[in-house]
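A single protein chain has been removed from this complex, and every other one stays in its place.
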Amino acid sequence: MKQFISTQDIDSVPKLVQIAKYFKASPHGKEHLGKNKTLGLLFFNSSLRTRLSTQKAAQNLGMNVLVMNVDEEGWKIEFDEGAVMNQGEQEHLQEAAAVLSQYCDFIGVRSFASLTDREADYEEKILRGFIRYAKKPVFSMESATRHPLQSLADVLTVEENKTVEKPKVVLSWAPHPLPLPQAVANSFLEWMKQTDCELVVTNPEGFDLSEEFTEGLEIVHDQCEALKNADFVYAKNWSSFENYGATTDAFSDWTIDSRKMALTNRARFMHCLPVRRNVVVTDEVLNSEHSLVIEQANNRTFAAQAVLYKFLQDG
Amino acid sequence: MKQFISTQDIDSVPKLVQIAKYFKASPHGKEHLGKNKTLGLLFFNSSLRTRLSTQKAAQNLGMNVLVMNVDEEGWKIEFDEGAVMNQGEQEHLQEAAAVLSQYCDFIGVRSFASLTDREADYEEKILRGFIRYAKKPVFSMESATRHPLQSLADVLTVEENKTVEKPKVVLSWAPHPLPLPQAVANSFLEWMKQTDCELVVTNPEGFDLSEEFTEGLEIVHDQCEALKNADFVYAKNWSSFENYGATTDAFSDWTIDSRKMALTNRARFMHCLPVRRNVVVTDEVLNSEHSLVIEQANNRTFAAQAVLYKFLQDG
Partner (left out) sequence: MKQFISTQDIDSVPKLVQIAKYFKASPHGKEHLGKNKTLGLLFFNSSLRTRLSTQKAAQNLGMNVLVMNVDEEGWKIEFDEGAVMNQGEQEHLQEAAAVLSQYCDFIGVRSFASLTDREADYEEKILRGFIRYAKKPVFSMESATRHPLQSLADVLTVEENKTVEKPKVVLSWAPHPLPLPQAVANSFLEWMKQTDCELVVTNPEGFDLSEEFTEGLEIVHDQCEALKNADFVYAKNWSSFENYGATTDAFSDWTIDSRKMALTNRARFMHCLPVRRNVVVTDEVLNSEHSLVIEQANNRTFAAQAVLYKFLQDG
């Protein structure tokens, strides 16, 4: 595996899920595999789960870890080719990525969408820049358009909790006071498509995700209709792809509550966290035994461990 | 041991001091005990000694450590139950604590007093919130009302340096330009009460600590009177409990200097650090051979190691 950004980088989603399951059962089963290997984790944005679970995964494999908040602790990075660097940016990505490749065997990068430049975001300018200039495998800890470690944990969570062979899985847009990236939603669809499920997306008009991710899927603009008979409800806010980065407070009735959950087939509730309680979803739903959000977070460790294992195996 | 906030969480102060002494003599005596255990350290506030000594203690025990500056590196935490999270807070304590419990075997939390809401501070709203929602043992790295790792180190330092069986130990208020929490002072009294000493508190009128901590103790408002025949002088500023969080510049003559130390029984000087030189205490006293402040800081490692050892022993 040369990089880990999307499902295109791996042979098989089910096989990777099996590896994650192995590590969940035996977290220290390969505790010497990473000896003398160094993992570098670069954060351009906030992180709790990704930051800690990826470190934990590396420690479970016996790797050393170097963590860096790039902008605050290092230098402000210039991403444009050919830039005349007489402004605030102090170091070019070209050097940063090449230098990190001297110290690290594998490099994780978190860099959120700008939400202002759709083309740059959907070209994955920053992550692809790292990949281009790094001399070591790079993996996404959430990029502009995808969050594959989250999605792998999500697929594992559905796999562990499904009670029918082909569950109905509904990804539902939910309200939020600030505009958020589409990455988690895009990535969830991309990964769930590789599993045996009935996948439905529901969101208000104007909030359809990119066709790159919704192709072949049913998009339902009536949330209650979509939720009927759902086995899993995955709630997430995202800003508009069409009117790029725009948000709205017109759909505050899209909050997931018990009344809506009652339309489902006693569905399990999912969210990637952090979640704004009583905005995205009510306390009642989150506190119920139907919520899987903490287990999703737990599975992040084993998702990361599976990916690091693949990197270690491949060299 | 399920948690470590106050002396109520432990069987015996003297026994814990003995464990700390063992680790001071043999820092690597149990170097494999923490293998494959993960310690999470969460900082809501600045820290030097606590940050480094607790990491060091964990490393001495062979544990992995995950350190996080919560607000800066992660998300802003909402502590209120039932909050509608449409403001600046991004993640509820309920999820944060439960998620951290997935990655960590033990969780240390530093969260200072607000100094604006006495009831919330003295109910230990934040630390008790963590304990309520965490599924793993939580310990205080200084909470709103106590700093037990400091106090354990302080008790050890007195124990090591006393020359009489029942020393006179004076906790003295001292000047400071900013309002500070009462945590170190409260906690020092709570812990010293469990040892064989004559414990005296001296502070200006209006700066009496909570009766919860001073109960049974002599509070002397004449500093010079209090210092007479002291074997140990522990200086510390705290803001008013009565007029909650208020400070004053009316008592600048409460600085500990050589003239005041001359009233004592050649007392050893103590302070938890950081200390404002020539405000709380003069250079002359701090630089003298009577000062124990560096040894107190050294003992922080072994205090933390004793507490982590208890956690590891108990599961």
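Order of writing sets the labels: A and B. Residues in every chain begin at 1.
We take it that contacts are C-beta pairs under 8 Å (C-beta built on N, C-alpha and C of every residue); 3 or more make two chains touch, one makes a residue touch a chain.
The structure presented is a predicted model; accordingly, all values stated were derived computationally and were not measured.
> Identify the residue among A:L100, A:V233, A:I294 or A:L308 that touches the chain left out of the display.
Considering the complete complex, A:L100 is the one touching the chain left out.
> Can you name the residues of chain A that touch the chain not displayed here?
Given the touch definition above, chain A has residues 36, 38, 40, 64, 66, 68, 70, 72-75, 78, 82-87, 90-92, 94-96, 98-100, 102-104 touching the missing chain.
> Pick out the residues on chain B that sit against the missing chain.
27-28, 31, 43, 46-49, 51-53, 55-56, 59-60, 69, 72, 177, 273-279, 283, 286-287, 293-294, 297-298, 301
Here is the rule we use: only the chains that are shown with their structure count from here on.
> Can you compute the centre-to-centre distance for chain A and chain B, using the mean CA position of each chain? Integer Å is fine.
39
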